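Below are the structure tokens for one structure; questions will follow.
Yeah, one chain of the complex is gone here, protein chain that is, but the others are all in their spots.
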Amino acid sequence: MWAQAEIELRPRPRGFHLITDEVVRGLGELERVGVGVLHLHILHTSASLALNENASADVRADLESWFNEAVREDAPYWRHTLEGRDDMPAHVKAVLIGPSLTVPVAAGSLRLGTWQGVYLCEHRDRGGPRRLVLTLNGE
Amino acid sequence: MWAQAEIELRPRPRGFHLITDEVVRGLGELERVGVGVLHLHILHTSASLALNENASADVRADLESWFNEAVREDAPYWRHTLEGRDDMPAHVKAVLIGPSLTVPVAAGSLRLGTWQGVYLCEHRDRGGPRRLVLTLNGE
Partner (left out) sequence: MWAQAEIELRPRPRGFHLITDEVVRGLGELERVGVGVLHLHILHTSASLALNENASADVRADLESWFNEAVREDAPYWRHTLEGRDDMPAHVKAVLIGPSLTVPVAAGSLRLGTWQGVYLCEHRDRGGPRRLVLTLNGE
């Protein structure tokens, strides 16, 4: 079976945010899949999706710190600066982390590790609402 | 339905290149899929695939600048240097960006965001032609 849905995530501040529950609620068909995969895709180029620690908020804060140091807003070689200082670094971070995740589905649930959760990685200062396409395939 | 094809991309200079149209032309079956996913896989270890801004060429140039600064050709710890100064940095960049993309398909087309396009990320100075495997699955 196939199912596809689009969901809109409310605006978040710049940083890493847990969205596992919103994703799971986005596709009611999930509970009818015994084995399959769920594909999550973000329709933007300055935000991304990751899978990491679902408990400690410090991990999410530290990820933001590392990415801000690694991709500096004041790099002297940026040409693409018209949309603000945070824009080109956001594109680089989005390429590094990636626009999509594929997650195994087993027995009607995401088959994640105990400590794994889905992150929206918001790389803009004011990214606004973000749209995801969820595509479920399984049997 | 399943369809699979291999396509060869002509040699590109080192950098980030938009290839969305070539990918879409590579699989005629795409237009017959109502809902599904397209998987793109590059058969190489020193080039990669990304999804990002499809309009401004400056974004692609800035990505090349950032990756060149982040993964330096003259790092003192490289051991794998026999194939040239650009080779080991190319492997690191390929691991960071990744060898494949999965893109949602809806109503016979790639379901991409308005500003999203597929990039060939060529990390070698003279990488030559690059081969992709396209695997389409849907209904």
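Labels A and B are assigned to the chains in the order they are written; within every chain, residues are numbered from 1.
Operating definition for what follows: a residue touches a chain if its C-beta (ideal position, glycine included) is under 8 Å from a C-beta of that chain, and two chains touch if they have at least 3 such contacts.
These numbers come from a predicted model, not from an experiment.
Of the listed positions A:E8, A:D62 or A:D125, the one in contact with the omitted chain in the full complex is A:D62. The chain not displayed touches subunit B at residues 2-4, 39, 41-45, 70-71, 75, 77-80, 88, 91-92, 94-96, 98-100, 102, 131, 133, 135, 137.
The missing chain lies against subunit A, touching residues 35-37, 50-53, 56, 58-59, 61-63, 65-66, 69-70, 96-98, 101-104, 106, 111-116, 137-139.
The rule is short, and it goes like this: only the chains that are shown with their structure count from here on.
The rotation relating subunit A to subunit B, fitted on Cα atoms, amounts to 120°, rounded to the nearest 5. Between the Cα centres of subunit A and subunit B there is a gap of 20 Å.
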